[in-house]
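Note that one protein chain of the assembly has been removed; the remaining protein chains are unaltered in position.
Chain naming follows the written order as A, B and C, and within any one chain the residues start at number 1.
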């Protein structure tokens, strides 16, 4: 799975992009966030306020119950501030 | 008094501008329109539908009860269609 | 802060809009509306060339446009405001009018632009004479324009 991080989530985690092998028990976005938060203080800190973390799977906005699979591109980012 | 006519009111009257000496009994815009309409078929035709005739005295929109005096610039025109 | 131009000549939208924020870094947004001459000769009219001639009331036009602009400046927090309106003979695709406003806030810029064009259409002394290539006729005022203006009162 390809993971992308943007803005302060990227800054807190310390990388903008990484390739991860999904543990077998990860079925949806919520599972993925829980697992990521367990990977270290940088992840836990970045994902602490879970409700401000926006998620896109394959470049579409999704909710926490959206399924994820190993070939997906999953992006995590704070609320957008363009325009 | 300086009279100005625009758009189809100008076209129907046949001139765009004229200087007139006001008869003494003309006190307001309504009087002026009545008097003008009596000056000939071209005026009568142009001012027939009185409610569509817009009037400006000294370049400000006014109603038919607005006073007029000899030094005024009075303009008659149809509803505007700019923009 | 308020600029009003009534002119026969065309205008340069890029330069005009740039001037609305030039040197003022408190401006967060510039909204604009440009009105264009539509082709009155339909696609079936062969080589009929339509045109539009705008007549206006020199002196009163400038006063009315300035009054409309001042009213917009009272209603919204605007940094600068521009109205350019052309007169004379224009061809399909030609620019007729530009209204634009600069503000720290996008809502103020966009709403004031809508207000300016609505008011201008019912208050500014301009009259359009359409020529569809066969006959000339004076454009009639639209009730929908009066309605559009009423929503601001």
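Observations
Convention: a residue touches a chain if its C-beta (ideal position, glycine included) is under 8 Å from a C-beta of that chain, and two chains touch if they have at least 3 such contacts.
Quantities reported herein were computed from a predicted structural model and do not represent experimental measurements.
Across the complete structure, the visible chains that the omitted chain touches are A, C.
Checked against the full complex, the one of C:54, C:72, C:109 or C:129 touching the unshown chain is C:109. Interface residues of chain C facing the missing partner chain: 12-15, 17-18, 21-22, 25-39, 92-93, 104, 106-107, 109-110, 113-114, 117, 148. Contact between chain A and the absent chain runs through residues 4, 6-8, 10-11, 56, 59-61, 75, 77-83.
Please note the rule applied: only the chains that are shown with their structure count from here on.
One finds 49 Å separating the Cα centroids of chain A and chain C. Among the residues of chain B, none is in touch with two or more other chains.
Listed for chain C are no residues, as none touches two or more other chains.
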